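One protein chain is absent from this view; the other protein chains keep their places.
By written order: A and B. Residues from 1 in each chain.
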Amino acid sequence: MAELKEIAKELLTSGTVAYIIGYASEKNDKTVPFIARTVEDAEKLVFTHHSVNNLSVYLKRIKKPESGKVGLVVKGCDLKAVVALIQESQSKREDIYIISPKCNTVVSDNTKPWNKDNIASKCLSCEVRTPSLFDATFGEIETVELPSDEQIELIKKVEAMSTSEKWEFWKNEFEKCVKCYACRQACPLCYCDQCIVDKASPRWIDSSATVQGNFAWNMIRAFHLSGRCIGCEECNRVCPVDIPLSLLNRKMSMFAVSEYDYKAGTSIEEPTLVGTYKLTDNEDFIK
Amino acid sequence: MAENSFEPKITAFVCNWCTYTGADLAGTSRLKQQTNARLIRLPCTGRIDPVFIMKAFQNGADGVLVSGCHPGDCHYNAGNFHARRRWAMFKEMMDFLGIDNKRLHFSWVSASEGKKWVDVIDGVINTVREQGPFTQYKDINKETEIPVK
Partner (left out) sequence: MKIGVFVCQCGENIGKTVDCVGVAKSCASIPGVAVSMEYKYMCSDPGQNLVKQAIADNGLDAVVVAACSPHMHEKTFRKAANGAGINPFLVEIANIREHVSWIHDDVPSGSLKATDLIRSAVEKVKNNAPLTTIKVPVTKRALVIGGGISGIQAALDIANAGYEVVLVEKEPSIGGHMSQLSETFPTLDCSQCILTPRMVEVYQHPKIKLLTYSEVEAVDGFIGNFKVKIRKKARSVIDEDCNGCGMCIQKCPTKKKAYSEFEEGMAFRPAIYVPFPQAVPNIPVIDRSVCTFYKTGKCKICETVCGRKAIDFMQEDTILEEEIGAIVVATGFKLYKITKPEPGSPYEGYGEYGYGEYKDVIDGLQFERMASASGPTAGEMKRPSDGKEPKKIVFIQCVGSRDESKGFSYCSKICCMYTAKHAMLYKHKVHDGEAYVFYMDIRSGGKMYEEFVRRGIEEDGAKYIRGRVSRLYEENGKIIVKGEDTLAGVPITIDADMVVLATAMVAQKEAPKLAQILGIPYDKHGFMSESHPKLKPVESSSGGIFLAGAANAPKDIPESVSMASAAAAKVMILFSSDILEREPVIAQVDESTCVGCFYCQKVCAYNAVERKEIKDRNGKLIKVVAYVNEGLCQGCGTCNATCPSKSVELIGFKDEQIFAQICALNEI
């Protein structure tokens, strides 16, 4: 933690960054997103098991500071969103100062203390606890005992269902949707100025919270993220009615890997899955 | 036609240069087909957005066919290659959400494949007919209120 504060102070003092988007402590171990603009602010920056939020979301529509870069405290997992934003021309690498910690997993429930049974599901299959892309890094990797990955079990379970069972499963989930669009707000890659759901002519997606409209919204939201979703699971976390949105996202990410050997947000130079093709792409399903 | 027999409604999204022309050829060759399909002509399969498919199902289509030029034959060089990836992902997602893949079909039919067009479209119509009406989607249309749980 002291390391982070030192890094932050140096960056702010030297003017390398205009400000740093990071985490600050709140009561009960919780952390909240915090913007450090001064050396005093830097003192407040923390990185703990409770640093859950994907702060790259703040890069959406960010204004470039008059001078200096934007400092961003970002975990290895969330860093993939930064990579994707750069790939999709939403950010420039040279405009961001990446401070990426070595991460020892974060909590699933931010109101309860971190322990073996309170670890975010995205951490369970994490391959980037040590980040590979950064301007500064800190912390040490510790061995963490992980519970089993229930999400992947659930994906397998849904896959094994009959068509009508799958439909019922999702219908029950999507019925709950109140179209609050928190999923969209929290997603670093949902950055359109005008979302397709807000487009009135034509109205592809019924914007009222009817089951049909909910189906359409959740389907198209997930489709627009297919091959792009980096699996930060923020949508899941913020959903007020607990729709397992990342179940669908993860399913599609797994498909991207199995079908196209593509992991979103891995490399800035890599061509994106959407927008490119290979002559050898599978077409067994096409008559 | 028996009164109770179910006749599926099929919407086919086809590209102008290959499949639409292939269907024209089937016509010129007087190759008989079932009457269930309605074609929507787009310039290229690249133009075919999955929301089209979603909307068709939403509005009551029992089955959807998407068809265009064979790989390498695209009038616009690469539209069908981009389409192919898009379809593969959409189809996978539809399946995961419980929309039967037997209702959503894809094919490559070139301008010279009138016979193939007939085989494809009749095959799609028959397969969808076996599935029966697509009631699942129609049923949720009725639920206009937020259900109280």
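By definition in this document, a contact is a pair of C-beta atoms (placed from the backbone, for glycine too) under 8 Å apart; a residue touches a chain by one contact, two chains touch by 3 or more.
In this text, all values refer to a predicted model and were calculated from it rather than measured experimentally.
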Subject >> Candidates A:Thr16, A:Gln90 or A:Thr130 - the one touching the absent chain >> reply: A:Gln90
Subject >> subunit B residues that touch the omitted chain in the full complex >> reply: 1, 7, 9, 11, 20-21, 23-24, 26-28, 30-33, 35, 38-44, 46-49, 52, 55-56, 59-61, 72, 75-79, 82-83, 86, 118, 138, 141
Subject >> Where the missing chain touches subunit A, by residue >> reply: 88-90, 191-196, 199, 201-202, 204, 224, 271-272, 274-276
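Definition applied: only the chains that are shown with their structure count from here on.
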**OP:** Mind checking the centre-to-centre distance between subunit A and subunit B? Centres are C-alpha means, answer in whole Å.
**Re:** 34
Original post:
Which of the residues in subunit A come into contact with subunit B in the complex?
Top reply: 158-159, 161, 163-171, 175-176, 178, 196, 204-205, 209-212, 215-216, 219-220, 222-223, 226-227, 248, 251-252, 255-256, 259-260, 273-275, 277, 279, 281-283, 285-287
**OP:** Quick one: which bits of subunit B touch subunit A in the complex? Just the residue numbers, please.
**Re:** 50-51, 54-55, 58, 71, 78, 81-82, 84-93, 95-101, 105-108, 120, 123, 136-137, 140-141, 143-147, 149
